[in-house]
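Note that one protein chain of the assembly has been removed; the remaining protein chains are unaltered in position.
Up next, chain A:
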Amino acid sequence: MCDQTFVAATFGPCESCGNASPLMNIYIKTDPINYCSFCVEMMACEGLQRGETLATLKTESQSLKKRLDEERNKLNDVELHQVAEKVEVLGALSIKTKRVLKGHGNKVLCMDWCKDKRRLVSSSQDGKVIVWDAFTLNKEHGVTLPCTWVMACAYAPSGCAVACGGLDNKCSVFPLSLDKNENLSAKKKSVAMHTNYLSGCTFTNSDMQILTSSGDGTCALWDVESGQLLQSFHGHTADVLSLDLAPSETGNTFVSGGCDKKANVWDMRSGQNIQSFENHESDINCVKYYPSGDAFASASDDATCRFYDLRADREVAVYQKDSVIFGASSVDFSMSGRLLFAGYNDYTINVWDVLKGSRVSILYGHENRISRVRVSPDGTALCSASWDNTLRIWA
């Protein structure tokens, strides 16, 4: 059989079994492979049986991708905006700033509405998390986290707690006390632990589970009470920057977007990646479901926002303009899904007609990048968070 003596040029972890040992540096077609001698034997035997090597697998994968594209293109019989020509044109929108929330001492990075339609939580670069009654401009709670860049915050469905995290790689839950004098930090509960920054977090339909996304390339579902990891989601090949839960009552899916330019749809029960979309030319900063749950939108550093339908399994619209050259950081739909609000790094919010693909309005007012836009739960207002240290409510 095979002689075990050979000249080893390198020593290190075998690319097949992972064990540290003398490695044989060989080439399959043009692919360099560094396996230990045992794995080389195994591969040779397996190769003889199935003819599979990394190279042949890659070829198979490429041809499958090509076939998939062809199949999907057969269904692309018309463009969304063409079908939407018969929809009535929207009347002129008159959206103005109705509130300016001042109080953060540094860039506001994230915000989330409370289900009561008037309260919201916001977090900023200086570690502060504030709960506001946006209607009265009253600051109701404030917490200071020991880390800076609190990039994610979320309001619990019950309205009794908030979750937040960022450069500390964690997601912590703070129950909101009615006693103003009580120090919220004391009751803090660490729920999620990632190996890199926390980019997004959201409660599922109850206070008891949190879904998180992280710079470590994964998403995860956590049980709040025990802090236990219930499910993790692997598949992104770079930082995950955003996630959104499907709006259905019975739904068990969510979508995530990241620096690998991919938007992935996941099954929360199994951890499987169900669908994947790679159309953007740069990082996807935000993903958000269309209200029916059959479609979603994404915002990217390539200065476009895109709209994907899950049933057709493809991108069905691109929202872009020659004059829009700065990255889009955040998107959200109005209640009917007719309007798409997108916040950009050029300090503006563009309002797009989702069906027709045209821009219907530009909202000026912020003096630095928009980090997040969110429509209120009853659709009566839009909140925008910005690097100019303020939040604005638009209606």
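We take it that a residue touches a chain if its C-beta (ideal position, glycine included) is under 8 Å from a C-beta of that chain, and two chains touch if they have at least 3 such contacts; residues count from 1.
The criterion applied here is as follows: contacts and distances are computed from a predicted model.
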Undepicted complex member, UniProt protein name, chosen from "Regulator of G-protein signaling 6", "SEPT5 protein", "COQ5 protein" or "Large ribosomal subunit protein mL37": "Regulator of G-protein signaling 6"
Residue among A:122, A:298, A:345 or A:390 that touches the chain left out of view: A:345
Sites on chain A contacted by the missing partner chain, in the whole complex: 15-16, 52-54, 57-58, 60-61, 64-65, 67-68, 71-72, 75-80, 83-84, 87, 90, 93, 95, 98-99, 114-119, 133, 135, 138, 140, 149, 151, 158-160, 167, 178, 195-197, 199, 204-209, 215-217, 223-226, 228, 230, 239, 241, 248-250, 252, 259, 269, 273, 275-276, 281-283, 290-292, 294-295, 301-303, 309, 311-314, 316, 321-323, 325-327, 334-339, 345-348, 354-355, 362, 364, 367-368, 378-382, 387-388, 393, 395
